[in-house]
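A single protein chain has been removed from this complex, and every other one stays in its place.
After this line comes subunit A, so read on.
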């Protein structure tokens, strides 16, 4: 045993060192870190808003084109009336309330959620099938490689031709955004599962099925989740595009209407909502990741 500092002579190692007094901090370190993150978040956003407000105050931006936050947030009842459930360009709701707004946010979020989940599940299934079944690999892989680089936005007309106007084209676009990425990543990740994991499974007598569910899938899940998170923001972008064109409800529809009616306040209000939802969904996905992939230390890919 050696002392941390100073010398240790023979015979006195570890003798009678007083136990260090441990001070119990007021807040746990985790909580402190979280509070500090929230604090900096507020400062950052505050600074951005403050700068914008200042530019407006000194007359350097036109409030009709770039209304600062206090303007587009002040007239919330006025803005809310555009979130009618039957919102069509120019339509104004008779009754004003938060429900139409929540409904609009909800329908967009739901489309993202459903599209992501379907894309993830189907992507893993197809990716695994392609990896394990040679005939499927030969049949499907070339086409998938051809389709994968096509921007999801380019699929929009196809989606509308095939599915018509409604929820499905928007969901389909989100699906496309993650599907190909997950298919390709699944194959690559299965390839890179340590051989010894498979050997252990075989020695223990695991069937192919057990090996897949108990070894391969947990081994590849962290990277697949990372792929999913990387594509989350892209999913938010495409859902808005789909909504401006092919759906008839949702935040994208509102932005599009705001733009054509030249309603800058509504544009920025919707943008703020979209930003908030994107942030919250990333946060939610991180929480899911944290719960489901508990064995990954928070600094190994799980954070940020």
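Assorted remarks:
Please note the rule applied: a residue touches a chain if its C-beta (ideal position, glycine included) is under 8 Å from a C-beta of that chain, and two chains touch if they have at least 3 such contacts; residues count from 1.
As a working rule, contacts and distances are computed from a predicted model.
As stated in its UniProt record, the chain not included in the shown complex is "NitT/TauT family transport system ATP-binding protein", which appears among "protein-glutamate methylesterase", "Peptide ABC transporter ATPase", "Xanthine dehydrogenase family protein subunit M" or "NitT/TauT family transport system ATP-binding protein". The residue from A:192, A:210, A:260 or A:287 that touches the chain not shown here is A:210. The hidden chain makes contact, of the residues A:200, A:230, A:272 or A:288, with A:200. Residues of subunit A that touch the chain left out of view are 194, 196-197, 199-206, 210, 214-215, 218-219, 293, 295-297.
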